[in-house]
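Chains shown are a subset, placed as in the full complex.
Chain lettering (A and B) follows the sequence in which the chains are written, and residue indices restart at 1 in each chain.
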Amino acid sequence: MNTRPYVFPGATAAASLRQLRASAPLVHCLTNDVVQSFTANVLLALGASPAMVTDPAEAAQFSAVADALLVNVGTLTRPHAEAIHAAIHAANQAGKPWVLDPVAVGGLSWRTEFCLGLIKLKPAAIRGNASEIRALSGLSASGRGVDSGDDSLSALPAAQQLALGTGAVVAVTGETDYVTDGERSWSVPGGHLMMTRIVGTGCSLSAVVAAFAALPGKRLDNVTAACRVMSCAGERACAVVKGPGSFTPEFLDNLYLMREEWLNGENIG
Amino acid sequence: MNTRPYVFPGATAAASLRQLRASAPLVHCLTNDVVQSFTANVLLALGASPAMVTDPAEAAQFSAVADALLVNVGTLTRPHAEAIHAAIHAANQAGKPWVLDPVAVGGLSWRTEFCLGLIKLKPAAIRGNASEIRALSGLSASGRGVDSGDDSLSALPAAQQLALGTGAVVAVTGETDYVTDGERSWSVPGGHLMMTRIVGTGCSLSAVVAAFAALPGKRLDNVTAACRVMSCAGERACAVVKGPGSFTPEFLDNLYLMREEWLNGENIG
């Protein structure tokens, strides 16, 4: 379980991106208050279509119509928890994939218990940092908050265990991302320290994972493609900007303009 | 009713903009969670003053003091619905105009019923896409979410009917915007496909409509001026940026710097 996974091929990422742009999936985002605008703009730049519908009854109605559902517990409240349950139930009934972003799980009690309940509801994918994935898998975590104190590779065994236990594709992200279905795993290089200085890069990646989880074909590959598309836009932006303020416009432009050959990772700088 | 309306004159838009900058209306925004920051920044860039006050009792107190009220149902919840009713009642009592943005009406049941109730409460203006305006007017809609599946011109008859039935000025927006009081109508060209790739361009237009609805003079012209000011900033920004990330700063700068002669639409590119 501990050998370092192969780097995900750019051509496979490109094939998923082509499908995404052709189908423009509608993603229902039940995400946290801090990142809603950035998340919507990331999905729009890529060619997907976001919507945030938060009343429990409407959330259920909408999840049955949307192509995928994102659940992010960053600013979880009791009413949001109710909407999340209603939306997941409706998505499962309609056969639509849903994705979990377990923000700060392990560090805070209520959301940890809440998310340990959610992973029994058949998520298509789970995207978190090392401490969050460890906490969900039952292994110990060291995080105080949204930033992980663990290296992503060291959490790969926890991710594999979580994938096998839930049936979800699990992405543990950091400077390098690792994505696994429990049996096969990929690595995605390209993270950059500056991306930890902009709020929402991880949260919006989870929304992109939801968009890619709506595509036909191998889910492991589609989820890994989501990670690669985002790391590619990020590394290209970091190569030309002077700080996190100018990163955001450049990052979104790169998502919008992304060419398939960029995903091979050979023409940076 | 089906002839194509004349293009709104730039000089009339410029006159309204001059009034707006001189009076700096205070706009109470009860809008959705996704676009609050962008909406505030759009109003500030133009020279208006935004505020978001969401507790029902405070919302009522504030709407009586503000110059206009925006109601947007994008992320409607039960507590927001209560605040909206309190604020509309107070605005009407104080003689202040209020504007409705019926996000995703037609596609979701509860908000459709809610907005069909609201339009009986004498909105000064209603701003939506074609499917939303059709749904409010009682004609059928094809939208799944916030993006309209209908062409804006084809929804002009629905907009006219809605205007006559409610007394509101109705703006149905798209690649070209159409604004009507039921008897007279204007068209506003200048929309650009890239503007559909940034969240909040429609929602912030509704806030700008509220700001312009606070001005003295012909409401039809003032509301149409709001549409023209936004389309002008948008087309100028689209002409020089490479993607939706760099669009946002450029768009806001154009609102801030806007010169009256730009509104004639003759000096793009």
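One rule holds for everything that comes next: a residue touches a chain if its C-beta (ideal position, glycine included) is under 8 Å from a C-beta of that chain, and two chains touch if they have at least 3 such contacts.
It should be emphasised that the depicted structure is a prediction, and the values quoted were computed from it without experimental measurement.
Trainee: Tell me, please, the full copy count of this complex, given that what is shown in place amounts to 2 chains.
Mentor: Total copies of the sequence across the whole complex: 3.
Criterion: only the chains that are shown with their structure count from here on.
Trainee: Round to the nearest whole Å and give the separation of the Cα centres of chain A and chain B.
Mentor: The answer is 33 Å.
Trainee: Which residues, counting only chain B, touch chain A once they are in their complex?
Mentor: 32-35, 37-38, 74-78, 104, 107-111, 144-147, 196-200, 241-246, 248-249
Trainee: Under the definition above, what is the set of chain A residues touching chain B in their complex?
Mentor: Contact set of chain A toward chain B: 26, 33, 36-37, 40-41, 44-45, 49-55, 57-58, 61-62, 65-66, 79, 248-257.
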